[in-house]
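What follows is a set of notes on a single structure, which appears directly below.
Note that one protein chain of the assembly has been removed; the remaining protein chains are unaltered in position.
First chain written, first letter: the chains are A and B, and each begins at residue 1.
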Amino acid sequence: MAGARNPTARASAHIVDREAVAHLKQRFAAHNAWGVIALFAVLALLPFLPGFKPWMAGQISLVMVYIVAAQGVSILTGYTGLVTVGHGGFMAIGAYASALMVKHWQVDILVAIIGGAIMAGGVGVLLGLVFLRLAGPFLAIGTLGFAFFVGTIVTNVPLFEGREGISLPKNKALGLELGDVGFYFLALTTFAAVTLFVHSLVRSSVGRALTALRDAEKAAQSCGVNRLFYRMVAFTVSATITGAAGALSGLSVRYVSAEVFADIWYSVDILVACVVGGSAMLMGPIVGGAFVALLPFVLEKLADFSFILKGVVLITVLMFAPAGVCDVLARPVRAWRRRQLERAGAGSGAGSQAGAKVEPLKRQEG
Amino acid sequence: MFGQQLASGLATGSLYALTAIAVVVVFRNTRTINIAQGDFSMIAAFIALLLLKAGFGYGAALALTVVASILVGVIVERLVMRPIADSDWLTLFTATLGIYYIMHGLAGWIWGRDTKAFPVAFESKPIEIAGIVVSEGHLINMGWAAAIGAVLFAFFRWTKQGVAMRAVTDDPETARLMGIPVRFIVLLTWGMAGFLGAFAGVLLAPIVYVSPQMMDEVLIKGYVAAVFGGLYSIPGAVIGALMIGVAENLAGGYLGSHYKTATAFAMIVVMLALRPQGLFGIQKRRDI
Partner (left out) sequence: MSNIPHLHCENVVVRFGGVVACKNVSLRVETGKVVGLIGPNGAGKTTLFNVLSRFQTQTEGHVYVDGKTVDRCRPDEMIGRGMARTFQNINLFQELSTQDNILIGAHRLMGDPVSSMYSLPWARQRQAGQIKRALEIADLLGLADELDVTVRHLPYGIQKRVEIARALAGEPRLILLDEPVAGCNDEETAELREVVRTVNRDLGITVLMVEHDMSMVMSVCDYIFVVNFGANLAEGTPAQIRANPEVVKAYLGEEAEA
């Protein structure tokens, strides 16, 4: 037996073209990037097309608000595997904090949005410290209670003007007045920024740590991932993003009232957006958020029917596509990519045949 | 004054307990957090209202409503929960969310979203007990809740199905191996959820009025109460519900009615921070 330095090396039974594999992976990443860039390009050009009315800008802004909120939730439910039914509470905090800042301190709305997001994140930290040690169902119930609690507070504490609501003056950003279209671009910028951030997070060591905790908690811990710390990171980041969405929602229509935040519809809606669209993918919250936001708009007069339809769609998705619609749509793409990688030599033999026997060892000569 | 708050709190608490028990039973038998539990009650309240308006007597209306509600529970189990029975708890929970949406939509569509009054079966005559003045209505509610509690107790103790259900709760795999029809027990569980929901809905209707969103707050209180029992213990959930009823009444009386709902949340925060496994429940380490 030769004193093999590399004991399990295989005298290449097939050619591994590492260059080809790396090149392919770059190409796939480029595909993804182009898809997202195309989406934002379309959204950016939309207002300049003929026939575009300012009210459309307002409507699409609200859709983007839902999407951003869903992106926030997806970090928690999709990538970390924790359930929240109470993120509407963070939206409320973002909305009210920013509205009060604008009303009483006349701040630039950029400051207000950031302020609202930070407030929401801060509350997220406090909430997380209490609830994140708990098992899944208890966390869900706790967040549900939180949403109700926030709803009660904003309805009853005078500062928040309850159902009367807070009306806001015209939006001012960097000294300029923003109309509907101007706000649209602000919302679009926020949407783009959040998307970029989520993309960065998922590919980073933090994103890997979160999915590791989700998939195999003990294994993750053995690798040095601090369970509570990373849950807190996920929770706080998600609360901050959803808080920003909340701030945008209020500033978009320049009105914040308890009517919207008193019950749990927001919380439940953005969870549904994630489940239907798919919470562990970049496009998931985008598709899901658009669905949830546009449904009542499309079914204008039949508001109740939109509830029923949402429920039916939700249940159907759970039965046939539990990982979300985007997951199903992405499957053929993933399969195609896997075949391409295999053809370039990555993991052929082992990868293409599940349960293949281990090939006999070929020891290095000498 | 205090005595009255206490009695009133116990009365509402005992009604919350009905929801809390349903939540616990469904969760421990099927790992499902049923967020539509309140809506079972809501639909029952609407059905009862319909029957009363159609001229049925209170007793007949109640009986028919209970039957209808059990049916609703069975339909939900068959159509929605059975096909996904082997999924993880998040999927199960989200499915009940879908049912929540559907029921809200249906109720709003059929009956409208405005709030309606529900005729009270008995007048609120004040009765004096041990120097405390309580309303007759309170006593009747507590009586109903106690009666249902007794029925459940007897069911779990002495009927074949009840004992079988306890076996499924403790160890579904062994229960299945012993020939217990687990699927049927699950069906029974959801039927029971409907049964309890009916009573909660009809008894609470005069208090919270009838509308699609009538049970939303009660639902969260039921869940907080269930958490007191670690989501596993019925006595724990009942005690939790009574505590919530009393606490929120006291808070309402001394701090102002605005703070009633916030009480439940404050209680759950304190409890989960101090004793996450519930005051009374032994939280079984199932793979949640």
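To be clear about the criterion, a contact is a pair of C-beta atoms (placed from the backbone, for glycine too) under 8 Å apart; a residue touches a chain by one contact, two chains touch by 3 or more.
Here the structure is a predicted model, which is why all the values come from computation and not from measurement.
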In the intact complex, which of the depicted chains does the undisplayed chain touch?
A
Consider the whole complex, including the chain that is not shown, and state which of A:Gln26, A:Gln106 or A:Asn226 touches that chain.
A:Asn226
From A:Ala212, A:Ala245, A:Ile270 or A:Ala293, residue that would touch the chain that is not displayed:
A:Ala212
By the document's definition of touch, the residue of A:Phe40, A:Phe197, A:Tyr255 or A:Phe305 touching the omitted chain is A:Phe197
Please identify, in ascending order, the residues of chain A that touch the omitted chain?
4-10, 14, 16, 21, 25, 197, 200-201, 203-206, 208-209, 211-212, 215-216, 218-227, 230, 233, 237, 341, 345-351, 354-358, 360-361
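Convention: only the chains that are shown with their structure count from here on.
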Between chain A and chain B, what is the separation of their C-alpha centroids in Å?
33
Okay, in this complex, where on chain B does chain A touch?
27, 33, 35, 80, 83-84, 87, 89-91, 93-95, 97-106, 108-109, 113, 213, 216-217, 220, 223-224, 227, 231, 258-259, 261-262, 264-266, 268-269, 272-273, 276, 283, 288
In their complex, what parts of chain A are in touch with chain B?
77, 83, 85, 130-131, 133-138, 140-142, 144-146, 148-149, 152-153, 155-157, 263-264, 268, 271-272, 275, 303-312, 314-315, 318-319, 322
